[in-house]
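Input: one structure, supplied below.
Excluded from the complex is one protein chain; the other protein chains are retained at their positions.
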């Protein structure tokens, strides 16, 4: 039985797909985190985000997060799907879904996965504003 | 703008409906908890669960949880949907979705809501096994 | 005075009813009501403690009942 689903795609992410993958008859709880593109950062209006990645390494790092979550927490399955390319306000850059017998572990693993993804996975976003653009996190 | 969606229904719950309700252009993160009917409890095989409720009071108590979550945490919207009636393995008794500008508050509010729901909302489940049935939590 | 008492979950099974009309003294407290009900329906002793709601809100032991109150017997909940 495959316990991890890892995806990096320029297609639209699908919440139901992630749910269907992690859902299991032995599981009483499923925690899901859905990232969404916000309309502002530090009071500046965002028009779109452009996500790029170092694809083979990003996939390896996402897989590491999924595998580590399975080791660290009493969970059953985990899906981590990330989008690349241009995303508009309200679009979904990332979905993480975790199933487990009991809910506490699912919540913990879900937070662990998104926190770690934001630190280690080689994906970058450029924020586009009405009058300019900026690479997020890159400047001192 | 309505900030809470509260539902007690004998229809099938829908994850996308909850997501669509809480999704908002100002939100960067959405945390979702989905309860699922497990196939076993204490090593006994469950065939189905039967949920009943004191409906008007259950709705009031769920509304209280949603309102309190909005006060306690920096969140934008919250949906709490609960099913009643007979549910089979894999069916969804509860969905809680929470949106916020930043993810930490969404996770905290989501856990708060499911933890509190399990303590205060007058809903009861009877577990049906192959050879009998039992009201959950009711016996010393 | 008359009050209505609703039974839910396991208590409906134990008492064999969903609802009764009960005659109680004026100034009866929730604590007294619990005592009276457990005396009348001794099967209620077989479960964990139960809570009482009056008019759809949880009630403390020292609350006094009023005529026409709708009282609900709330065994340990198990939603979610």
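Think of it as A, B and C in the order they're written, each chain with its own count starting at 1.
Please note the rule applied: contacts are C-beta pairs under 8 Å (C-beta built on N, C-alpha and C of every residue); 3 or more make two chains touch, one makes a residue touch a chain.
Keep in mind it's a predicted model, so treat the numbers as computed, not measured.
Asker: Among the chains you can see, which ones touch the chain that has been omitted?
Answerer: Taken over the complete structure, the missing chain's partners among displayed chains are A.
Asker: Among A:6, A:78, A:97 or A:117, choose the residue that contacts the chain missing from this document, as touch is defined above.
Answerer: Only one of A:6, A:78, A:97 or A:117 touches the chain omitted from view, namely A:117.
Asker: On subunit A, what residues meet the omitted chain?
Answerer: These residues of subunit A touch the chain that is not shown: 35, 51-54, 56-58, 60, 82, 93-94, 114, 117-126, 135-140.
Operating definition for what follows: only the chains that are shown with their structure count from here on.
Asker: In whole angstrom, how far does the Cα centroid of subunit A sit from the Cα centroid of subunit C?
Answerer: 49
Asker: Distance between subunit B and subunit C based on Cα centroids, please, to the nearest Å.
Answerer: 26
Asker: At least two partner chains per residue is the criterion; list those residues in subunit C.
Answerer: Residues: none.
Asker: Can you tell me which residues of subunit A touch two or more of the remaining chains?
Answerer: Correct list: empty.
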